[in-house]
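With one protein chain held back, the other chains of the complex are shown just where they sit.
We call the chains A and B, going by the order they appear; numbering starts again at 1 in every chain.
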Amino acid sequence: MKDAQLSTRRVSRRAFLRGLGLGSMALVAADCAAPAAAPAANNGGGEAAAAPAAEPVTLDFFAWADSSDIPAWDELAKQYMEGHPNVTVKPSPSGTGNDYYTKLQTSFAGGTLPHIASFQGWEWQPYADAGLLAPIDDYIAADNFTAPFPDGVQSIEDSTRRNGKRYLIPLQNATMVMFYARKPFDDAGIPYPTDDWTFDDFLSIAQQLTSLEGETKLYGYQGSGIWPRDIHWIRATGVQEFDQLVDPKTASFDQPKIVEIVQQVVQDFVYNLKISPTPADLEGGANTINTGNAAMKYEGAWFFPQLNSPELRADNKQVEFDVVMMPKMADESRPHRGWAEGVTVPKTDLQDAAWGFAHFMGDTEGQKIYSSITGRMPNAPAVIKDFWLPTIEKRFGVTNGKAFIEAFKRSEVDVIGGVSRTQMWNEVVKPRGWDLMLNNSKTAAEVLPDVTKGVQDLLDAYWAKKA
Amino acid sequence: MQADTRLNQSAASPIVRQKPRFLASPKFWGQVWLVILQILMTLLLITFLVPTFWMLSSSLKASTEVFSHPIRWLPSDPQWNNYAKAFELLPLATFIKNTIIIVIFAVLGTVISSAMVAYSFARINWPGRNIWFGLLLATMMLPDVVTLVPRFILFKNLKWLDTFLPLIVPYWGGIGAIYVFLMRQFFLGIPMELEDAAEIDGASRMRVLIQILLPLSKPVIATVAVFALLQHYNDYMNPLIYIRSIEKWPMALGLQAYNSSYVQNWEIVFAASTVMLIPIVLIFLVAQRYFVQGIAMTGFGGR
Partner (left out) sequence: MAATTAPPRRQPMTKRQRREWIEGYLFASPFLIGFTVFIAFPMLYSVYLTFFDWNLLTPPSYVGLDNLVKMFADPKVNKSLYNSAFYTFIAVPIQLVISFSLAMALTQKLRFRDVYRAGFYMPIIVPLVASAVVWQRVFHPEFGILNEALGWIGIAPRKWLFEPDLAKPAFIFMSFWMIGRQMVIFIAGLGNIPDTLMEAASLDGAGSWRRLWNVVIPLMTPLIFYNMVIAIVNSFQTFVPAMIMTEGGPQDATLFAVLNIYRNGFQYFRMGYASALAWEFFLIVVGFTVAQFYISSRWVYYEESK
């Protein structure tokens, strides 16, 4: 592409413009070719995970970088490499949340695809639509890897399948419940919450526990401050922001019931009832349940090691806690958010080797390693019951692990489709909605119609392009 | 470059004035003024150094001490192992290694290409020279951002993404305009007799450059090297968009990773910051002269 002839001589205008035109055409053409990468021979991975290929391969694993995950990836890679000496797995922990997906997209956009990439249940669909991920149905069939894909669990279906093909290898069944620290309850003499508690119970407990005077502040509930997590409150009220959760066509954040619950949970908790810390309070990691300044938080199993773990207990820095299902609200079926989270295999020439490692991580041995380090709930019911429940009690002090199981039974995904949840959040819901409410400058009633319009615009643009 | 005290001529010419009482004399007020100024400057200096000092002292605190009311200025029990922890939690040693590699090659490229280009502008007459020099000057004012997106696409097509190449190769193209300018000015100030003599003896231009001009240009080369080092060491935006694998991150990216993954462990983040800061401070102390010189010569350098 470097057109050396153009630059070492004085260039006539015509020649320069011509070169420019050609050069830019070349660049554009080169890129049109890129996404239609030759699909690797999907030979179904006839070899089981244990049969090594002859030549050495290095697998680039673009990995989720939750602090509990980083050591887990290293351990999994180490164990796998012991059994497969010709394979080198390099986990590259690359951020969490938004940051992770931005980096991942940059990686794909820049043509530097990883061989394995972490995904939550809802972010990979646009990549699959663009033909960048390898469908894994044949691999699954060849290795009889059916345990993580039980029939009839809608949230797993939605998280792993698209347009009839499977793409995501679940490494955990993710759901979120209410975590509570034992100490504030003990100090205040309030009994621990039980799985059948209601929203009013929750509110009253949070208010009783909140005490902001004195040396140590205690907030009853550490709010999440982001729409993806507040989705739980919305769905538990019996409404949803979209006409359908998979490939939605209309957005309606401004329904009265949504406005009401969002107002309560996002703004009133912080500024009127003052049971939750403000964003400023939370800056730099202060005033959290980890630091002992909040009594309850909506979190997932990956949070266990941050509160209580053998390492923390050795330094006497643990926060004793337990979990309970989210309180009962208007929707009697008590929906919780749930999804499968794991890895996908982008279309590269090392697909088969990548499948080998992904399979290892999702299979029983790998699951035991992964979940005992991170606390996450494994992808198969047998492992959950026999291994996970006792392990999390021993390692993290969680006695009510069944809350997760019950929650997952009632789970539904957030929203899935060609417009990713991250895109909706970054471009519309955060700047035009949640930021304003959390800064106490506008109410839910004022921002949600605008949010609806913004998300609808995104959806409309997406469907218009597809047409 | 020595600033001097010519501006403070407090002693009046003895011919014109009588000798007043001491308390009312300009000399007395001059001295009081000096003392006040000295105190003021000291306070200001402390203010300027406080953030850095706080960073250093907090890097040695235990994690519980960071969120304490009231704020402690010194750690009660210095935790030197915070630094060891910082090296464990993220591959800090790798970040350091990457930074060194990138900086060395980028600075080398800058010095070599700047010298060549400056020589061409300073000593050789060629058609279009003035136009190109004008372009060079224009480049000094060019905001980087306008080439951000297209360069990304360019490097993507060259398959240079996620390598060090985008952070090194362009600087071998003499695009650090300020450095070319600096060297050109310097070369112009060197008398041409030696070069003329060498050319009469039949030396090629390359020899003239390398064996005559460059040895005489040690000060400006040192200045260019030092400033280029600073520029590449501190670069954040370019690695941010070009490098994605964690094992290729330079320190700037690594530090932000500490800031986001370990946001509540201020002591770890500060320890990592200090590690990033120390080499530069050392270089600064050793090469202070070149910093000051370079700035005074051209007005650039730092922000």
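What to note about this one:
Just so we're on the same page, a contact is a pair of C-beta atoms (placed from the backbone, for glycine too) under 8 Å apart; a residue touches a chain by one contact, two chains touch by 3 or more.
Since this is a predicted model, take the numbers as computed values, not measurements.
Shown chains touched by the missing chain in the whole complex: A, B.
Among A:283, A:320, A:349 or A:386, only A:283 touches the chain left out of the display.
Note on the undisplayed chain: of the listed residues A:86, A:216, A:244 or A:441, the one touching it is A:441. Checked against the full complex, the candidates B:129, B:159 or B:207 give a single residue touching the omitted chain, namely B:129.
Listed by residue number, the positions of chain A touching the unshown chain are 2, 4, 6-9, 20, 23-24, 27-28, 31-32, 35, 102, 105-106, 108-110, 126-127, 130, 132, 278-281, 283-284, 286-287, 423, 426-427, 431, 435-436, 439, 441.
Touching the omitted chain from chain B are residues 1-9, 12-13, 34, 37-38, 40-41, 44-45, 48-52, 54-55, 66-71, 113, 116-117, 119-121, 123-127, 129, 132, 135-136, 139, 141-154, 156, 170, 172-175, 180, 192, 196, 199, 205, 209, 230, 233-234, 236-237, 241, 251-252, 255-256, 258-259, 266, 269-270, 273, 276-277, 280-281, 284, 288, 291-292, 295-296, 299-303.
We adopt the following convention: only the chains that are shown with their structure count from here on.
Between the Cα centres of chain A and chain B there is a gap of 40 Å.
Contact residues of chain A toward chain B in the complex are 1, 10, 27, 30-31, 60, 62, 65, 67, 90, 92-96, 99, 103, 106-107, 109-112, 215, 284-286, 288, 290-291, 317. On the chain B side of its complex with chain A, the touching residues are 63-64, 67, 69, 127-128, 152-159, 161-162, 241, 244-247, 257, 260-266.
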